[in-house]
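Here's a structure for you.
Partial view: only certain chains, each at its native spot in the assembly.
Going in written order, the chains are labelled A and B, and every chain counts its residues from 1.
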Amino acid sequence: MRFNNPPVNTLSLEFLTELVISLEKLENDKSFRGLIITSDRPGVFSAGLDLREMCGRSPAHYAEYWKAVQELWLRLYQSSLVLVAAINGACPAGGCLMALTSDHRILADNPKYSIGLNETLLGIVAPFWFKDTLVNTIGHRAAERALQLGLLFPPAQALQVGIVDQVVPEERVQSVALSAIAQWMAIPDHARQLTKAMMRKATASRLITHRDEDVQNFVSFISRDSIQKSLQLYLERLKQKKG
Amino acid sequence: MRFNNPPVNTLSLEFLTELVISLEKLENDKSFRGLIITSDRPGVFSAGLDLREMCGRSPAHYAEYWKAVQELWLRLYQSSLVLVAAINGACPAGGCLMALTSDHRILADNPKYSIGLNETLLGIVAPFWFKDTLVNTIGHRAAERALQLGLLFPPAQALQVGIVDQVVPEERVQSVALSAIAQWMAIPDHARQLTKAMMRKATASRLITHRDEDVQNFVSFISRDSIQKSLQLYLERLKQKKG
């Protein structure tokens, strides 16, 4: 699956909805056992959540958007497919979240491609299920530090902290991803799927149980004047940069 | 305690029952404070659970067998003794589980001696308490990967991932085990035992609370036609290998 939502694979509501529908189809197609997620956009895996969906809209829109983000995570994290992330570009925030749901993560060795949950830098807070996914991957202490400081790890550090499994030369990312998925698909499917479900059930259930509450938290947090102002400022600065 | 159930210390129902009785005696003997578990069989610590107890038998037999496996784990994991595993041979599946219940693990540096929970390779699934024991030892992410891929770690990798504490030349395994147990027994017994119980209580309680359910899960899973067929195939191939 090659992400292609110009310019930087931002997770707009429309793009999220497309991803969820595609995943559902693949999940139901019994001839399909594994999936490599990667980017068709040069230099960016995914820029993450779409701030334009969180800024200057109605509470109903925020709620709809957040439900779509939850839905994507639940589908990816609980997927019965083998998921391999071939991370061929920058991978902040929501992009990192998608990578973290994979079974195996390969990062291109380019100092511009860093990966992490950098929400605090924008003055916002990763929700508890982003946090749980990160803790499951790199442990409690490293997650506490990374989330508070909004750390984006360049390749060598990313490998060391364990947020990715492999760092390889940029031109080899896709071939290494193919080797990795072959290794995972060599395991009897049913046993692998039950094992994956066992490992991830408690974490997924936490969101499933608190889903509405989590939407309400997001809507009331994002609707605050102070948050709206800082998001607007950030978006304007982004526009100027491009202009 | 030297395992000696020829040829490869497979955990048959009879062997499990003997182990549990021996452990109970040692636990009640107040002159006894520590125990080194090791193998008397060349090249194998323990081959793990006995597939012959899980294949072509009655549901009642499966239930009896599984209760014995649970019982061994509960006794080892909650033992008030210092347990040191001197792993002087291959250590897959149930053999690895026993090693994981120890306070300290020493693996002989022989590339043939690998250690891990490789259940998925046989098309079966490690139960949640095998998983919990592994997560407690090597963390969530490494356990997720190891369990899904059914990884057997050779010595250098075993040390790196933390599934063992030391790798030493084969001829030194027993002497290093004696030094290790001396270090652990130098700690005031009562404080050490209370600390160990505190560390392990939540994990042990999870099985104690769900014990019957876990037996039922095992019996219904192992009784499936597809599982029985794949176990039979595997056993026949093993016989041919030996023949």
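General observations
The rule is short, and it goes like this: contacts are C-beta pairs under 8 Å (C-beta built on N, C-alpha and C of every residue); 3 or more make two chains touch, one makes a residue touch a chain.
Because the structure is a prediction, the values reported are computed rather than measured.
All protein chains share one sequence; of the complete assembly in this entry, 2 are displayed, while the total copy number is 3.
Going forward, only the chains that are shown with their structure count from here on.
Copies chain A and chain B of the same sequence differ by a rotation of 120 degrees once their CA atoms are superposed, given in steps of 5.
Chain centres here are Cα averages; for chain A and chain B they lie 36 Å apart.
Interface of chain A with chain B (complex): residues 103-104, 135-139, 162, 165, 183-184, 187-188, 190-192, 194-196, 198-200. Those residues of chain B lying in contact with chain A across their complex are 119-126, 128, 131, 139-141, 143-145, 147-150, 226, 230.
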